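One protein chain is absent from this view; the other protein chains keep their places.
Labels run A and B following the written order; every chain starts at residue 1.
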Amino acid sequence: MIKKVSKHIVQNEPLLFEMSSPGKRGYQLPELDVPNVDAESVLGTQNVRPEIEEFPEVSEVDAIRHFTRLSTWNYAIDLGLYPLGSCTMKYNPRVNEVVARTEGLAWAHPYQSEELSQGCMEVIAALEQALAEITGMDAVTLQPAAGAHGEFTGILMIRALLEKKGNPRKTILVPDSAHGTNPATAMMVGYNVKNIKSNERGMVDLHVLEEVVTEDVAGLMITNPNTVGVFEENIRKICGLMHDKGALVYMDGANMNALVGIARPGDLGVDVMHLNLHKTFSTPHGGGGPGSGAVAVAKVLTPYLPGPRLKREDEMWRWNYDLPDSIGRVRAFYGNFGVLVRALAYIMAHGGNGLRQATLDALLNANYLRALLEPYYELAYKAPSMHECVFSDDRQAQKGVRTGDIAKRLIDYGFHPYTVSFPLIVRGALMIEPTETESKRELDLFADAMISIAKEVEEDPELVLKAPHSTRTRRVDEVTAARKPIVRWKAPQPTASLAAD
Amino acid sequence: MRYLPKSDSERREMLDTIGLQAEEDLIAYLPPDVRFDKRLEIENGKSEYDIVDYFKQRGTQNANGYPSFLGAGVYNHYRPVLVDAVVSRGEFLTSYTPYQAEISQGTLTSIFEFQTMVCQLTGMEVANASMYDGSSAVPEAAMMAVRITRRDKVLIARTVHPEYREVLQTYTKHQGIPVEELAYAKRGLLDLDDLKKKLNEEVAAVIIQTPNFFGLLEQVDEISELVSRKGTLLVVVVTEAVALGLIEPPKAADIVAGELQSFAIPPSYGGPYAGIIATREKYIRQIPGRLVGETTDADGHRAFCLTLATREQHIRREKATSNICTNQALIALMATVFMTVYGKEGLRELARQNLAKAHYLAGKLSLAFDGPFFNEFVARTNGKGPDEINSDLAKRKVIGGLPLGRFYPELKDCMLLCATEMNRRQDMDTVAAAFGKN
Partner (left out) sequence: MSYPESYKYTKEHEWVHAEGDTGTVGITDHAQHELGDIVFVDLPKVGSQLTKGETLGSVESVKAVSDIYSPVSGEVTAVNELLATSPEKLNEDPHGAAWLVKVKLSSPEEINNLLPVGDYQTYIGA
């Protein structure tokens, strides 16, 4: 019995271009208070475009209806749980949205004089400090735009430090459980990637590591807790091992939601790490971004941070560009400031103690689900779970049902699927992370749904294999989308008609 | 705490189910030498009112409501109120990347519309679902050109935004892609002789910007002619998207790398913005970032989904076209709503107003360069330097333009000024007066 949802509001909504009609408008500009100029004379006729071909023309009413209708086709955190592992889809506090729109902050131009930007600079300084405290690191840069961007920044810094010592080395070690951005990033910094196998507990294997760390290895990219939700218990030894060989440790902080207030990567020997502000720090995903990939470093790497850096001078904040060893800029201006405001607001709302409580609740939620689901799904690793738990579809696979099918059936129960088929080291993975902002009621509904699906797999596997059944859109044909990609709308071609005699 | 929806009795019930006594037991297994047992040195949690107030105070420490004549890659344009009305909807704001197509058709459909409108605006055939910003779109375009041509050299005009050029250097440094800069000529445009000198069959891409950093329209067709003769790709950067409402799009480009901040994205002290990469159909498999494609569902109805994912990091890992994962979907949605509200005629009228405003102000000043410009131009100072002029203006609560000496020492007596539909005549008169002109 499906407890959570009933049928969805259905609309057949065309694309903007299909509802466009010449002369419709959704805007009105103020009158010009200066003389008009003739574009052709001023720019040269050849430089003026005759029109923006096929650009839509709709009214304000059409526009609001169109986007509102589209929005009803989306699942969202505001509607329910996203059990996506390592995505940390927690509640996006609305006060964050309000403060990001504070006029003096939202309209600040990055090239305004420093005298007129002290408010923005204070926000950046405050967030850098809070994140340094949370991670136990010595300095933070807020320039990178997302996690992958942060990884890029971090590995660039590692390279810069090693180059300064005379040898950048050749290889970055990446566990086979790592997120795809890790090896992709290493390549962008001119390194080879060597994959290292995880042990039977899903963790980095110390023996394997000992064997592969040579003087050619620049660093190790480690995720902690790792992508199976388990704390890397040997992290101190791992960092020691790497440092002994003159290599550095990069920590992918995507799973920081398990550590805030409980453990600090800087205390454990990590040299550099990124944080996903759009995960741990509640900034909204917005359908795919924006994010922010703050990077925290140990003292040894501070000279290489991207510039400019804030410095305090005569009671004022100033931008310091005099950074001889900096890796340079990874993007224009200072960072995704609008996202930084939201992250700082989140930290302020919780406070020191509150952040720790949030972490404990995240662990509680994940372990609660693990306990409820363990009788029905194959637990991938027996080690204690932190903020997420990972199952494999081994039991259901015996009936021909895989993790992707179970995920699609979950949609009928009113939930977004968990993370499917990742990490790659688990066969048919189901990775579940509820986060701390889920109530017991929502978790119970989710567990009921998963248990019900497990029963369906036994009794009526077709129901699961053909899911979802209740969504406005049935299963989408991704194969044709990849074989014959159509990535833009085109006006229908007039069909040739036979001339009348 | 208001974001933690569990009562203590519920916590106890859940702990019972797990077989633990207290929440602390959840981390008891961690070795003591990894645990942080102190208190984080962060103040106690604050009320909503305190938080709003904190940021209000920060806002007052900034220029608040000052008219501004800054452009240089970030532009002040009206934000139609519909933009926030749409992006504030929880279904857009708090939704995830649309990997599960069946329950993300809202996001996917609007991205498909976005991709289409970007193509229509830029004159290209395919566009992706956004990059972090214009500055990171440039190195991504360069890397695309390197992959496509299998050459490794890149030439970039000095008239491309200086910070964008810095970012290109950072990205290319360790990928074996040497970058050389091209000079600008007396008229402020790309020096075609310098281009001819440095262009050869080893160059993967030539990167120019139009309107360029000085606000001038580049000779895209002439440059394209020269570049294509060597089999090199032409990358055109656009930082002021409103210009495309009126000026011919760079149809001769092979790749357009741009910034859509002008389209209802608040300046927000530097970000978040929305970059774009648009190109020819034949390069579609080399484009980085997410792509939304049209398809059908099991019942034969039109539906959209993310496609060509095999280019991306989560599948290709070390062989990916880029490491990008998260992009700027919500910001791109702001731009989509903006483009919808203005539409075909509105964008044109908006661009015309920008042209009129900038030419009014420019008419009162002496310009460093004499070519056609859109809404930005370089003005020469006389006696009073740019910093002094800006100090004077700040006293009158006006933000002047960008003193160019910071990026172009040879132009240290010049200021880059931008005037948009938001600048009022009286403020432009104030600026002219500060220059010592009337």
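Definition applied: contacts are C-beta pairs under 8 Å (C-beta built on N, C-alpha and C of every residue); 3 or more make two chains touch, one makes a residue touch a chain.
Since we're looking at a predicted model, the values are computed, not measured.
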For the full complex, which residue in B:Lys197, B:Arg229 or B:Arg285 touches the chain that was left out? B:Arg285
Which one, A:Leu29, A:Val61, A:Leu206 or A:Val479, makes contact with the chain that was left out? A:Val479
Chain not shown: contacting residue from B:Ser7, B:Ser47, B:Asn200 or B:Thr310: B:Thr310
Need a quick check: the contact residues on subunit B for the chain that isn't drawn. 285, 309-310, 315-316, 319
On subunit A, the omitted chain is touched by residues 421, 478-479, 482-483
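Basically, only the chains that are shown with their structure count from here on.
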For subunit A and subunit B, let me know how many angstrom lie between their CA-based centres, rounded off. 19
